[in-house]
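Every protein chain but one is kept in place in this view of the complex.
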Amino acid sequence: MGYVGNIMSTMTTIFEGMAVTFSHFFRTPYTIQYPDRMPVRIQDTLPYRYRGFLEVDLEICTGCLACERACPIDCIYIEARKDKETKQMILERFDIDLAKCMYCGLCSEPCPTGSIHHTREFEGADFSLESMVRRYVKVPVPAYKPKKAGEDDPAIVPILERGMRYVNEFATADSPGSKVVTPEEVDA
Amino acid sequence: MSVEVEFAEGGEAFGTEEMTLNMGPQHPSTHGVLRFIVKADGEVMRAAVPDIGYLHRSLEKIAEKVGWHGFMPYTDRVDYVAAMTTNQAWAMAGEALGGIVVPRRGEYCRIIACELGRICSHLLAVGAMGMDIGAITPFTHAIRERELINDLLEELCGSRLTFNYMRIGGVAWDLPPGYATKVRRFLDHFEPIVDEFDDLLSHNKIYVERLANVAVVTREMAIAYNLVGPNLRASGVPYDLRKNRPYSVYSDFEFDVPVGQGFHGTVGDCWDRYAVRIEEMRQSARILRQAVEGLPEGPVIAKVPRNFKPAAGEFHSRVETARGDQSWYVVSDGSEYPYRVHIRTGSFSAMSIVDALARGLMIADLIAVIASFDIVAPEVDR
Partner (left out) sequence: MQAFLDSIAAGMEGVPHWLVYAVGMIAFGAIVVFGFILPVAGVTSWVERRVWARIQSRIGPNRVGPGGFLQWLADGLKNLLKEDVIPDAVDQPLFRLAPYVVVAGFVGAFVALPFAGSLIIADLNIGILYVTAVTSLVVVGILMAGWSSNNKWSMLGGIRSATQIICYEIPVGLSIFPVVLLSGTLSMQGIIASQGWAPQQWHMFHSPFLFAAFLMFFVGALAEGNRTPFDLPEAESELVAGFATEYSGMRSLLFFLAEWGNLYVIGALVTTLFMGGWQVPAFTGNTLVLTAAQFGTFFLKAYLWVFVAMWIRATLPRVRIDQLMSLCWKYMVPIGLVNLLGTAVMMVLVPEGSDVVRWVMLALALFVLLKFGLRVRYHLRRANYGRMGLGAARA
């Protein structure tokens, strides 16, 4: 590249670059002005599968401890004992340490009823670390026993439906056609 | 190294000596906590010794404690810039040891996720490189595009950075309805943006002057120092695991492997490493289009017991991540916890070559060199 060639290429490439940046003045900025200048709540813009804070619906928790075993970081503490007379599992303690949780989703996958699930909440910053431990059992409650003929208690049916919808999002080896759609169906 | 100079009259002597500078673990560069001890003679460096370990989290040891399924979220943290491909490496190791075959649709989902992750990572790499050289705008444009990919991946698996999308045996979630269309719309939007990047930054004379003929890595040197990925391909070695040792279903797809041409300087200089990444983004977009067109039906995950106990043995799984060939050497003793996991990453070898290249370069070049090798601290230190 000769002397003049250097000067010409400098000017042309700078011209090109400045044209690109100038064109950005006429484009809309991508900024979302969270949290105050937004048309909807930010949580409603998050997708369904978003892995925010964990929540437990104790009404449908079966006390199987699958979530505690699956957690790789041991942030779930469950104390459940079998009551000798009624032969029911009594849940005495269900603590999730949200400061330790790494929001991986491994606990909600094996849950049979979808009682432990991720919500779309993520705004939980606080001044104390102790407030990050969510204690879901206020008084010891019996665990849920799934009924073979389907749930009939009207108080529990909506909770169970919501939980099962969450759990059914996870793919399993036996769900070949349930949510699988071909590209043609997707575009329709 | 000290040079004594004596003045003729007055008899005053002053010596010049090297400065030892510390480009400390805290510095405003987006490559993470890296530390270099630079010995410089004015602006020209004599040595740039790396000091690593500031981000060491003993992930390899943690694998022995949390078990096969539980380690999957930790693999995201090995390279948090492009987390999907590390997920795949671990899943492949578990599948090989356990004798599990991933269904075809699951492989396609993996590839879609991995290629989106590759584009993410390269965007960050070229954007950060531009910013280190001084061009602040391409970085924000790259992050803006990355946000769009993050939105896509958030819809797929719920998280924007640490995905934990794959499981041993397949993937955890199937593609949500309408996803193929969204990916296609994103690609239609994205491909002109790569061209815009080229117009804004790649051929800019100042940028080219900063990068061309700087830190030329010859073919032999690249192979000797164990460079992988775009760093290796920029030096003229056309080695890409997706083509040379195809894993998953990469052999189904048609794509090119960009190799450094020395377009603006010599083959293997910093500009080539940058250009290879830009071209790889285009090729990833190509793979993505083919993947969403040809999605097969079927399940996305094979049946894997919750109490996964693979056969005793060892396996060496290799994936082509954004930073190159990431090799995972996994030893299993038949129990539900792996016996030993060793991760060999591309950034680690790239750190070792920086010192050899830095002799004779200026301090401003050191930044360009580190950026061009796309060194991320979590990969170096694990």
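Every chain is named by a letter (A and B) in the order it is written, and numbering of its residues begins at 1.
Here, a contact is a pair of C-beta atoms (placed from the backbone, for glycine too) under 8 Å apart; a residue touches a chain by one contact, two chains touch by 3 or more.
All of these numbers come straight from a predicted model, not from anything done at the bench.
When the full complex is taken into account, the listed residue touching the unshown chain is B:132, out of B:60, B:79, B:132 or B:174.
Counting over the whole complex, chain B has residues 19, 21, 23, 27-29, 43, 130-137, 140-141, 144, 148, 151, 185-186, 188-189, 192-193, 195-196, 199-201, 204, 206-207, 209-210, 362-365, 367 touching the chain that is not drawn. In the full complex, chain A makes contact with the omitted chain through residues 3, 6-7, 14-33, 38-40, 42, 44-45.
FYI, only the chains that are shown with their structure count from here on.
Centre-to-centre spacing of chain A and chain B amounts to 27 Å, using the average Cα coordinate of each chain. Listed in rising order, the residues of chain A touching chain B in the complex are 6, 9-10, 13-14, 16-17, 19-21, 24, 30, 46-51, 66, 70-73, 102-106, 109-110, 118, 169-177, 179-183, 186-187. Those residues of chain B that touch chain A in the shared complex are 66-67, 69-74, 105, 137, 144, 147, 154-159, 162, 164, 169-174, 176-181, 196, 199-201, 203-206, 208, 292-293, 295, 297-304, 306.
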